[in-house]
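Presented below is the structure to which this report refers.
Below is a slice of the complex: some chains, not all, each in place.
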Amino acid sequence: MADEADLLARGREVAGRLWGTRAGGQELPAQRLAPEFFRLVTEFVFGMFWARPNLDLRSRSLCTVAQLAALGRIDELKGHLLGALNLGIRREELVEVLMQTACYAGVPAAVNALNAAAEVLKP
Amino acid sequence: MADEADLLARGREVAGRLWGTRAGGQELPAQRLAPEFFRLVTEFVFGMFWARPNLDLRSRSLCTVAQLAALGRIDELKGHLLGALNLGIRREELVEVLMQTACYAGVPAAVNALNAAAEVLKP
């Protein structure tokens, strides 16, 4: 069981594989209001969950993209589409994940996700 | 562009890879009420979307499991967990997908999904 500084280091390592040195690059308004929130998120989302064994990063990334599309979380979706590209997932694969969202979350969820993706996945 | 009978055949072929001859095995009340609905679903979900190229079945299956968990669609989640096992996805991988749901849809969504999975993923 690692200490909390380890959680943060481990979380930053994983986040770095998705977004490189740009991780947390563009500052959100929320980061000025609650900077400690983003430290906690790095610790628990990336340090506790993404850093676990038993599932490869590619699959974690695709599943995250799929969930964000289904839930309509458009800002995070854009960030994770970029992360997925950095992991080597192909643009065509991501479009398929978003299209298939129509089956499980409805056509409007898929259209919204594809609209957001169009900004990020430009050829 | 295939004709609609082709869509149905293609959809059944994909669904068969997930659920074998048992596809549509246990009859739902909805199937008696609206049998044609399930034909349409096979045509468009599996024949139009899952049968497309550019994304492997393993990834389609994981993303579907992820979305159903995030959306709280428990009955379909159970069915797709079984389908994922039939495609050779490991039990441990599926548990990771469901655990990670806590980050994007909240802890209760993950707990519900894991409770449902406990019935299906018995070792």
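Letters A and B mark the chains in the order given here, with residues in each chain numbered from 1 onward.
Methods note: a contact is a pair of C-beta atoms (placed from the backbone, for glycine too) under 8 Å apart; a residue touches a chain by one contact, two chains touch by 3 or more.
All values derive from a computational prediction rather than experimental measurement.
The complex is built from one repeated protein sequence; 2 chains are visible, and the structure file as a whole lists 6 copies.
Please note the rule applied: only the chains that are shown with their structure count from here on.
By the touch criterion given at the top, residues 44-45, 49-50, 52, 54-55, 59-60, 62-71, 73, 76, 90, 92-93, 95-97, 99-105 of subunit B touch subunit A in their complex.
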